[in-house]
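All protein chains but one are shown in place.
For chain A:
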Amino acid sequence: MANDSTLFVSVGNSATAPHQRPFSCTISPVVLFGVLDHYLRHDDKQDKVIGALLGVRSPDGTEVEIRNSFSVIYTEDAQISLDKEHYTNMHDLHQRVNPEEQILGWYTTGPNLTPSSAPLHTVFSQDTGHFRPIHVTFDTEQLLKSDDMGIQAYTSAPVGFSTKPGDCLYLPVPCEIKYVDAERSGLDMLASAKSSETRSASLLSDMDHLEVAIGKLQEMLQRISEYVDSVVAGNEKPNNAIGRYIMDTVSVVPKVDSASFEKMFNSHLQDLLMVVYLANMTRTQLSVAERLNLLVSN
């Protein structure tokens, strides 16, 4: 899901050379969950949490992938100051497990950018090397009130005459959520828990999973055929784009000559059944051995 913010590009200033600024960033779902979990566990005295973002960046610095995160503690007197020791400890520990993830920036769950974020930005920019750190805000209020995710990512561009990285202009960066196949199955399962009362779901066996997927497919086909029927009957205005999409989808089903299909089907079936037979034979063998072992008395 792409965030709807646009990217402002500032021209001219050599310190904001494009190679130093990320243009797009992708977030992995682990980070989202981690941040929300951290927010849930925060002390009541502080109403926002701060943490660091880890990940990889492309060699030229324009693509950034945020893969992991950890939380840092801070104290708020006149200014916000981080617990440096805790931060370096966590960073080292994470580095040992995953040496290729570097610090990319930091996150906070406050609603918007505040002036207090400037010194923190300085701190984190020391660790990001030549590149500008990324700052991501998770707005939990927005999450509650609207349909939006409430995630905003920013990178910085220096403004004014000072050379401190903290004094900067925050440029919004489009960020989207990306996941891989294995994570996708985990996320699906978690998402299935969202509609239940107790917010929990149990793991499905393979057969159940197949059943659910086929059920969904059937439901989708049903909806499409109802739509087509109502368009044909003149009840609904036809939408050319949707019609094209449907036509494309339906034409993907391969039309195979029935004799060769029979042959393919049968050979596939035979392979499968033979493997099942061998597996079952091994199993019975093991069970018999087990019983015999129990009967042996020396």
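In this text, contacts are C-beta pairs under 8 Å (C-beta built on N, C-alpha and C of every residue); 3 or more make two chains touch, one makes a residue touch a chain; residues count from 1.
We adopt the following convention: contacts and distances are computed from a predicted model.
The chain absent from the displayed complex carries the UniProt protein name "Eukaryotic translation initiation factor 3 subunit H", chosen from "GPI-anchor transamidase", "Phosphatidylinositol-glycan biosynthesis class X protein", "4-hydroxy-3-methoxy-5-polyprenylbenzoate decarboxylase" or "Eukaryotic translation initiation factor 3 subunit H". Even with one chain removed from view, chain A keeps its contact list with that chain: residues 1-2, 28-30, 32-34, 36-43, 67-68, 71-73, 83, 86, 89-90, 93, 96-98, 140, 143-144, 147-150, 177, 180-191, 193-194, 198-207, 209-210, 213-214, 216-217, 239-242, 244-245, 248, 253, 256, 258, 261, 265, 268-269, 271-272, 275-276, 279-280, 282-283, 286, 289-290, 293-298.
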